[in-house]
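Below you will find the structure I want to go over with you.
Omission of a single protein chain aside, the complex is shown with its protein chains in their original locations.
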């Protein structure tokens, strides 16, 4: 299952026509203790590069952008009760939402793991 | 640095251990005069009361329909001596201006004269109803009108809306006047320009009023970039919101040029008056082309902050905006009578274009009486001195510390009423927050931190004009000492404060699992009603 990264520090796992989205370990370390995650509703449409979720620490609220366009199939119910999962397991249990990919061509131009690591190192 | 006042207070030797206590733990959790206090729900029972009221026989006829409240509400009561003790003990866990210098930049924490409290409690002001027949409240209307005349005179504007309840409410009032004026000329505009360094209320207000917010960049010396602003102005821009003096503590030198450019583009100039304290009696915003500006009576005119309000935010208006100001307001006719202008008589007072009503009644009367007493005490000469001393005190702090703390805009000239420093030069891992918490141990409320956002680790120090030189010297000594520890990476800064009623609080837990109300019964009857039960 290929994993891509954006320069806004989201990751996206592609599985056939569907994808899972979350924020990277680098992103959670910059945000500090996550206290709340606002997720998109099932059935809503998200557009590449536009607001899809909000992640909040005590003193900051950051928009999370959709890496690609699609329809939201499911949001991670575990984050309601335990937003700290984003800190402890950002790239696994702390996933944000799953979506049905509208246009696979949008995946072009996203980074792979090596490119993303180089990108973070340059920051 | 300056020599501290020889007769003044000096900091004691820090305690040896991290807890700031040498002695054994106490059974009560108290530490002598540092007293723990339970919640009212833990000491008050539902049968206790501190007032004497008659018992109404339950046989008395009722007109409540079928809505009688049967279940217990769950409100604890305390007798009067217990209540006085509860709140007095709580009060001692607070820092306050009455206890010491309170250098919160942009907040203007200055001495609150007690005459103002006395005046506000005169029965003719405190015990009158907002809907009494106007002939029975002419004195109240005269207070509002007299204060309005002062605010207009001090700002060089044409009118003032007195009803907004606080600064942010005043901002909203000013922006709504602008929107009403634009709509009246059939000019729908969509954007409000706000500098990056603005108070958060500015963009929030603009958005609430239905506008899109765009940022204006600042120059390297901390002021609005006039050329960038000019190039953004256009037919879609409704207004520019500018704070002057700005949040970096600097006067916007180009204010008149900004206003001229904004007006030429058909837009309006909103000025955030939070920092009016620095220029009151020295400069009139009306002379600089401002169209609307709110005045925080709780800042410049020293009505008490009260632990977070009530405030009061009258908005002065230019001639172009006056017709749109909200109801109600007061007007003095040539015969000297002060009238109340409401929906009913607005047209008779040539005010039929009022955009509406922002609050049920007449605004913060209790703040008007206090502010008027403050203004009358100072007079035009004293208010000018207020601004001069506020600016002098801030520059004194700036120049007494800028060899040690980086003052990002210090080299470009004097500041106004607040001195801005950054965390440049602090040891790695030591932050502005650590310095602030260490100042608490020194007996000071910290300065405003991390604001404005344009300066890294910002520390905004506003001493105000009501501090003596000796008081400033003691504060400078504490600030310098703390800054030296921050630069040296003193690890005890990370665990500060050590001597406050509480150590650093876990804000993450508070936000992850919010507990926003006491969840449990009142204390059972027979609970020993002592306040000495300990805190937790």
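We just call them A and B in the order they show up, numbering each chain from 1.
By definition in this document, a contact is a pair of C-beta atoms (placed from the backbone, for glycine too) under 8 Å apart; a residue touches a chain by one contact, two chains touch by 3 or more.
Here is the rule we use: contacts and distances are computed from a predicted model.
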item: Protein that the absent chain corresponds to, by UniProt name, given "ABC transporter ATP-binding protein", "enoyl-CoA hydratase", "Fe-S oxidoreductase" or "Probable glycine dehydrogenase (decarboxylating) subunit 1"; value: "Probable glycine dehydrogenase (decarboxylating) subunit 1"
item: Residue of B:200, B:235, B:425 or B:491 in touch with the missing chain, whole complex considered; value: B:200
item: Which residue of B:197, B:318, B:369 or B:432 touches the chain not shown here; value: B:369
item: Positions on chain A where the hidden chain makes contact; value: 36, 38, 56-61
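Heads up, the rule we're going with is that only the chains that are shown with their structure count from here on.
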item: Footprint of chain B on chain A - complex, ascending; value: 33, 35-36, 56, 58, 83-84
item: Parts of chain B lying in touch with chain A, wherever the complex brings them together; value: 507-508, 511-512
